[in-house]
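One protein chain omitted, others in place.
As written, the chains take the letters A, B and C, and residue 1 is the first residue of each chain.
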Amino acid sequence: MSNKKPIRIGLIGTGLMGRIHTNAYKRIPDFFSEFEYMPVLQAACARREDKVKAFAEQWGYASYETDWKELIAREDIDAVDICTPNDTHAEIAIAAAKAGKMILCEKPLSRTLEEGEAMVKAVEEAGVKNTVWYNYRRVPAVTLAKQLVDSGKLGKIFHYRANFLQDWTINPELPQGGDALWRLDVDAAGSGVTGDLLAHCIDTAMWLNGGIKDVSAMTETFIKERVHQGSGMVQKVGIDDACVFHCHFDNGSLGLFEATRYARGHKALYTFEINGEHASIRWDLHDMNWLEIFDHKDESQVRGWRRVHITEGEQPYMNRWWIPGTSIGYEHSFIHQAADFFLSLQTGEPCAPTFQDAFETQKVCQAVLDSAASKSWKDTGVKWEG
Amino acid sequence: MSNKKPIRIGLIGTGLMGRIHTNAYKRIPDFFSEFEYMPVLQAACARREDKVKAFAEQWGYASYETDWKELIAREDIDAVDICTPNDTHAEIAIAAAKAGKMILCEKPLSRTLEEGEAMVKAVEEAGVKNTVWYNYRRVPAVTLAKQLVDSGKLGKIFHYRANFLQDWTINPELPQGGDALWRLDVDAAGSGVTGDLLAHCIDTAMWLNGGIKDVSAMTETFIKERVHQGSGMVQKVGIDDACVFHCHFDNGSLGLFEATRYARGHKALYTFEINGEHASIRWDLHDMNWLEIFDHKDESQVRGWRRVHITEGEQPYMNRWWIPGTSIGYEHSFIHQAADFFLSLQTGEPCAPTFQDAFETQKVCQAVLDSAASKSWKDTGVKWEG
Amino acid sequence: MSNKKPIRIGLIGTGLMGRIHTNAYKRIPDFFSEFEYMPVLQAACARREDKVKAFAEQWGYASYETDWKELIAREDIDAVDICTPNDTHAEIAIAAAKAGKMILCEKPLSRTLEEGEAMVKAVEEAGVKNTVWYNYRRVPAVTLAKQLVDSGKLGKIFHYRANFLQDWTINPELPQGGDALWRLDVDAAGSGVTGDLLAHCIDTAMWLNGGIKDVSAMTETFIKERVHQGSGMVQKVGIDDACVFHCHFDNGSLGLFEATRYARGHKALYTFEINGEHASIRWDLHDMNWLEIFDHKDESQVRGWRRVHITEGEQPYMNRWWIPGTSIGYEHSFIHQAADFFLSLQTGEPCAPTFQDAFETQKVCQAVLDSAASKSWKDTGVKWEG
Partner (left out) sequence: MSNKKPIRIGLIGTGLMGRIHTNAYKRIPDFFSEFEYMPVLQAACARREDKVKAFAEQWGYASYETDWKELIAREDIDAVDICTPNDTHAEIAIAAAKAGKMILCEKPLSRTLEEGEAMVKAVEEAGVKNTVWYNYRRVPAVTLAKQLVDSGKLGKIFHYRANFLQDWTINPELPQGGDALWRLDVDAAGSGVTGDLLAHCIDTAMWLNGGIKDVSAMTETFIKERVHQGSGMVQKVGIDDACVFHCHFDNGSLGLFEATRYARGHKALYTFEINGEHASIRWDLHDMNWLEIFDHKDESQVRGWRRVHITEGEQPYMNRWWIPGTSIGYEHSFIHQAADFFLSLQTGEPCAPTFQDAFETQKVCQAVLDSAASKSWKDTGVKWEG
């Protein structure tokens, strides 16, 4: 690595995303060794010193901080990776931009449009590299779907449908808030499944199928009250447990989206399907190495859905890994995103989705929540160029 | 059959449904031989004499008519089976009721609520037996789903989702109207996929999960103009090519429905899934002999979706057929419905879905179309007792 | 049916096969109405008068017999359908041939090669039409497989594998012998899974892939003793509970076959797969309306196994049935075989598999049993021209 240009990472937040981003950085030298830029694990940051010290030691960070402002102030940090709960994204990102740092921010971009707008403005004014970890774009099967859509293989698109189904909050005894369960606390999370799960579906959808114009949504909170881990009191639950919406895309196709944490039997069933004039495509996170394709141009007697195993060197990213027939896992989507970020430093191109791209997704999320609250259709105001 | 009570059938309409209902009647003596009442193929009716004569001869009807009014007037007809396009259901059914005939009517009940209301009134005033051919209730896997829901195995229901996807009208050269394609002509059909496909989904859904309270819908007509087979002219297409809606059920669960004829790769993909507190169920017409079940009470290490092959004698209807592991087909759902109709003559119970039940489904369809037209939520007014 | 030529059927044996063959005959006029020859249910035959009388009445046979010799002696019988246990096939068939009757015999042809040879000789000397009910050839997906193989789409064949897995005899309390369980009695059945299940696999295999040259087999009887329903005594079990063999086909490909009644979780899992130079095919009775195809000539990025739903009018037999996307069942394979038999009367062609074809299958079964007994390879002596 002697002749490589180091990018010194300061990671804020050492939970699941902190771990998986770190793992991604550590694989770059091994699997993308020809890259010009390379990550260096410079500092990890979290509030509790014992935890962050152990984390830094375990994962090989050169140092640690307990105050993110200290981290951002350090001159030996080139890029800040934000893995903290949603309510901290805006403040940290804006400060990091002002300090001239590159920013890799966990999704969703923000809790509100106001926060998001300020974040976009901050990175643009500072002219700093920025990206948001919508990792599913970098699952090879999903990337291949993008290539197929762009190639025109599907023709005119009629339908896009996606859902993200989980079942982990059915138990009413589960508290809200705190380190582990901040996603159930509306103040920390901003929203429930809309920002957590639908945001993923919307990012992928607009990437594959263009802007979402207007939406009609319904949300539900099945468990109305839960103990709050902070206060110890039973409090009203402010998040959406489930959300469904339909919409029009700019290209005239119809969209249908659903997310819930009350679908017994599904852990993380993120699926999408696109129906075009000539061909259709579907994908399912539970079987993430497969892409299903129906091509109407196949000979009619033997036409059917093909289940394509995305493990060949000629398929996106797979030349980096093992041999045909052998699969990769969830973490590889993050590795690919990290790799694309480092590649973008070399090419000078933006690393999509940028803050601006993620802000467009945020607009759809907000329109969805507004539509559900007002029981009416809402325009999103999205301007998609992705 | 000497000591059996014959029910003399007059069948009106000799297309696909005429064929499949006739096939159903003919299997009753063989497979439900202990029944007290038995069908007799008394007369078939269609406008073109050459066709109806050939049909009657092929299928073994004792006679034929070319005017349905003549058929209804005949004293040797006990039950009228209506297999004609939707625009004729009301007139025929009302006349048949007045003539004191039992009525088996193809779905959907009617084109409009006005028609449907008059039909319900007619059969109730006449006190005649009536049923509507929502055949999917009698697919053994679907009937088993009903038993599981009613047993409480699923617990409180959170989500119900269904779709019915086809791809047969993508070709813009396809004309509308005429014998084969009346489903594309709004005057004959009343609506597009809403009455044709969603009506099935709604009937099953309310049977399994209770009444639908309110809906928010979106429809689309992708191909705006088609040649009309009657006039030979290019005319505006009045039907909905695709329709999606979300809704609340009376029991507080959320519903999500979609139907389209523009989903490349799907011939007749009718699927539904129910997510309950303790268990979930899903079914797919393309694999109609299977029911998938997830039971959270299974031991956690080996918990998963079970794919249950519905071919055992102890499962609904299957003791009538062959041996475990061997499947039945689409036509058997109609045979079972016919059998249940003949059984209901014996028990004196109504044969669900009755005209009244089907009218409730009609209310949802109408609310869906109104919601889509007005871009607003609509109450359905459904009173479900099913 | 006035101008049709009637073929008066005499059916011997009124168990499962008696029912399903009868059902097949009854569908011919409805679904193959243009045929010149038509079945007439002339007489059913079984030993117990109360049972055969009820059977004849239920299914619409014009008369009944309790002695098969009487049946064969009747001049008003044109064709004899043998649905009795295997130990009676030879005697009945030879007598029927001598009486100049057409013969439709359940599989397997016979218990032994000696019996089979005599049966072939009898029908050839008598010059009577003959066929054996290897029904799986007439599952549309399997027929399509044959067309694909014959078209050269697969290229040179390397591998053929098939299995037939059941689980219904795991319970050691199950008796052997008697009406219901004669398949467990070696005297009645001739063998266990070899004649019952592997015979099906072998018939399909040689039809699709040509003659089997030599075999190496292993059999096992897991439950060594069972009560015999005839004697009431515990007796040694003489059948094979499981049998596996590998073999060479005449075309140089390798074969692998397995059948068992001890595979927990499988009711009637008959599957086969063929691997060719250019393409592969697989099929599964539990999903009988699907054929899976892998075509190496597909574009490499999107190459995968296609799941083809065999429900289109252009696919074998399916123009007789309903609409695309709707499935048929187990019984339809018998209806198709009956239809092909009646068609063959018109064309004058043999109706495969003939007794001679089935005798070749018998040779493989015998070689398999001999190989297992002697723990050595055996030549089959098959001369396949199918």
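Going forward, a residue touches a chain if its C-beta (ideal position, glycine included) is under 8 Å from a C-beta of that chain, and two chains touch if they have at least 3 such contacts.
Just so it is clear, the model here is predicted, and its values are computed rather than measured.
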{"item": "Absent-chain contact - pick from A:14, A:311, A:356 or A:371", "value": "A:311"}
{"item": "Contacting the left-out chain in the complete assembly, out of C:244, C:328 or C:345", "value": "C:244"}
{"item": "Of C:39, C:211 or C:276, the one touching the omitted chain in the full complex", "value": "C:276"}
{"item": "Residue of B:17, B:119, B:148 or B:338 in touch with the missing chain, whole complex considered", "value": "B:148"}
{"item": "Contact with the hidden chain (one of C:260, C:289, C:311 or C:327)", "value": "C:260"}
{"item": "Positions on chain C where the hidden chain makes contact", "value": "158-159, 161, 165, 167, 170, 216, 218, 220, 222, 242, 244-246, 248, 254, 256, 258, 260, 262-266, 275-280, 294, 296, 305, 375-377"}
{"item": "Residues in chain B touching the chain absent from view", "value": "144, 148, 291-293, 295, 298, 300-309, 312, 314-315"}
{"item": "Touching residues (missing chain, whole complex) on chain A", "value": "1, 16, 20, 22-23, 26, 29-30, 33, 57-60, 166, 168, 266-269, 285-289, 309, 311, 321-332"}
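FYI, only the chains that are shown with their structure count from here on.
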{"item": "Chain centre separation in whole Å, for chain B relative to chain A (CA means)", "value": "42"}
{"item": "Computed distance of Cα centres, chain C from chain B, in Å", "value": "36"}
{"item": "Cα-centroid distance, chain A relative to chain C, in whole angstrom", "value": "55"}
{"item": "Numbers and ranges of chain C residues touching at least 2 other chains", "value": "309"}
